[in-house]
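Below: the structure, in structure tokens.
One chain of protein is taken out of this complex; the other chains stay put.
Here is chain A:
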Amino acid sequence: MRILNLLKTAWKAILLNKVRTLLTMLGIIIGVASVIAMLAIGEGSKQSIRTQISSMGSNMINIRPGADMRGGVRLDASEMQSLKLEDYNALKTEASLITNVSPQVSGSGQVIYGANNWPTSIYGVSPSYIEIKKLDIVNGSMFTQSEVNSFAKVAVIGQTIVENLFPNEDPVGKMIRFDNTPFKIIGVLGEKGENTFGQDQDDIILAPYTAVQKRILAIDYLQSIVASAVSEEKADAAVEQVSEILRKQHNITAHDSDDFNVFSMEELISMFSSTNEMLTVLLVAIASISLLIGGIGIMNIMYVSVKERTREIGLRMAVGGMGRDILLQFLIEAILISITGGLLGVLLGLASTVFIENVLNWPTSVTSYSIIVSFAVCAVTGIFFGWYPARKAAALDPINALRYE
């Protein structure tokens, strides 16, 4: 029996039971649609994390004090004082793969201007910090290296501080107090909004790290160092180079573990993506279960179909249909149901993705592989669950099948 005849026969059988077939397909349709929608949501949020992290500076490199042991006791990273000003200077002069580098020390406290006050954080940095973090000054200017060298108590503030302390005034030139230390405002940062983690990036005061170290924190070490690689592609090499220099600075031999950690943004992205991926796997697993149930639905209806058409099978065998012909007929019918269901599922999945994107405002991204994979799974489902009923049909004895009531 030719394949075209088989397809025609199968298609006719499907059309003869439209409602029943559609209900059977529903499981597959919902399964495929949800797999596609879930993957689109997962991929969408992954991409949005990526773009948001990249907007913080995609070639940024973070250096923090890391796993350290003192007499067998592991210390908390924030208590560690392994990063020194010398490290910063060494990176500044020796690291060829990084362009900008800035120390970072921070403290939180209450900032006061006149009758207004606001809880915030102060960051002690160097002037190149705004290049690294891709910040811009909309009013006034950034402090200079000489102001850093002279421990000047000058500050550049973010928009949230402006809103809370200077609702109706131009802040540049005004004096604010942070933990009783007066700072003169010399610049205002442009608005940056919330980052991926819901943190307000405008709730920030930048000041020379020297001043913050001495006047506010009373420390002589650095809490972290930020730098930017010459390019995004060179980020990994830059991480390697920075580690090399710091190991030398800290006299760490090949056998000892580092007392610092260097992250590129890429690593940060993959760190956050991995949680996200787990969620996606979970969602897809749930969707796959509905696909499985859809497949069982097909098997069920194919059994009914074989039973119902026992006499037809008997007749087909009597006029010369071989077991193979009968097997193929029912198998193709099952595959056709699952593939048609898969096709409708893809359409429904795409439609619901558009709905999620526009009505719920969740970021989504449909990947071609999700469509291909769910479609392939459908075909396999059809073959897998259609096989047993088809085998049963093919194995019927024509004499009994012809007399079946």
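Methods note: a contact is a pair of C-beta atoms (placed from the backbone, for glycine too) under 8 Å apart; a residue touches a chain by one contact, two chains touch by 3 or more; residues count from 1.
By definition in this document, contacts and distances are computed from a predicted model.
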Which choice in "Thioredoxin domain-containing protein", "Phosphate-selective porin O and P", "RNA polymerase sigma24 factor" or "Macrolide ABC transporter ATP-binding protein" gives the name that UniProt lists for the one chain left out?
-> "Macrolide ABC transporter ATP-binding protein"
Of the listed residues A:Leu23, A:Ala318, A:Ala351 or A:Val380, which contacts the missing chain in the full complex?
-> A:Ala318
Could you list which residues of chain A touch the chain missing from the display?
-> 1-2, 5, 9, 12, 16, 311-312, 314-325, 398-399, 402
